[in-house]
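I'd like to ask you about the structure that follows.
Complex shown without one protein chain; remaining protein chains in place.
Moving on, here comes chain A:
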């Protein structure tokens, strides 16, 4: 629209400069705060600022030291690997595929079963993270529900799942917690696929798998891109459920970047190093988002 020489602002706004300025204030404040915090993190990532002690006040610039540490000290790379595993299996594989499958199956169902499944999905999503963490912890601990109901009756030794299979349990918990979002988004996307197009594919001889892969998925590709973009960002920076469930442990088996960042910044108190971690996370998420945004583009 700008090319036509006209303002892109709605005529109601562009008619009056004071209105325009007033309307822009919230946006300016929002952008300003955002830039301030990002700038703050970026600046302190080049310092040795600490939370307590002498360096809390007498900090100095240390150049790229903090960034060098990301790669030379133990912690960051291991944590990045854990985060990538967590994100890939719980969000991209778990939530997205399960969400799509549920959306595809449930849309052809009516009545009780569908309602029950939808309500359970929503409950997982709506339950506060801390409550969900307690539930999962109670379910998977040595005296928990899984052991009481399945393992012990089968005559086997009870297993402390949360200790022995910490990352898989955390991944499962996050799949359970987050699938509702993908389900909702894919349900809406599938509503946009014309019934006649799917029927045309049926007449053309496509079986259910071919209809899904060759017709439905390509049509909803932009929605898949949007969904993956959202859930990747959320999962990559996800903190409360994991922290409440395992605290990053045992050892550092479930120490994703957000927990690593938290421990470095507020546990040990190295705010400068913590800032460098957060900047690194920002860059990684940014690169992933660019990849998804390419998916979002309508095919030429």
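We take it that contacts are C-beta pairs under 8 Å (C-beta built on N, C-alpha and C of every residue); 3 or more make two chains touch, one makes a residue touch a chain; residues count from 1.
By definition in this document, contacts and distances are computed from a predicted model.
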Missing subunit (named according to UniProt) among the choices "Heme exporter protein C", "NAD(P)/FAD-dependent oxidoreductase", "Acyl carrier protein" or "Sn-glycerol-3-phosphate ABC transporter ATP-binding protein UgpC": "Sn-glycerol-3-phosphate ABC transporter ATP-binding protein UgpC"
Hidden partner chain, touching residue among A:73, A:107 or A:214: A:214
Given A:152, A:206 or A:295, the one touching the chain that is not displayed: A:206
Absent-chain interface as seen on chain A, which is shown: 194, 196-197, 199-206, 210, 214-215, 218-219, 221, 299
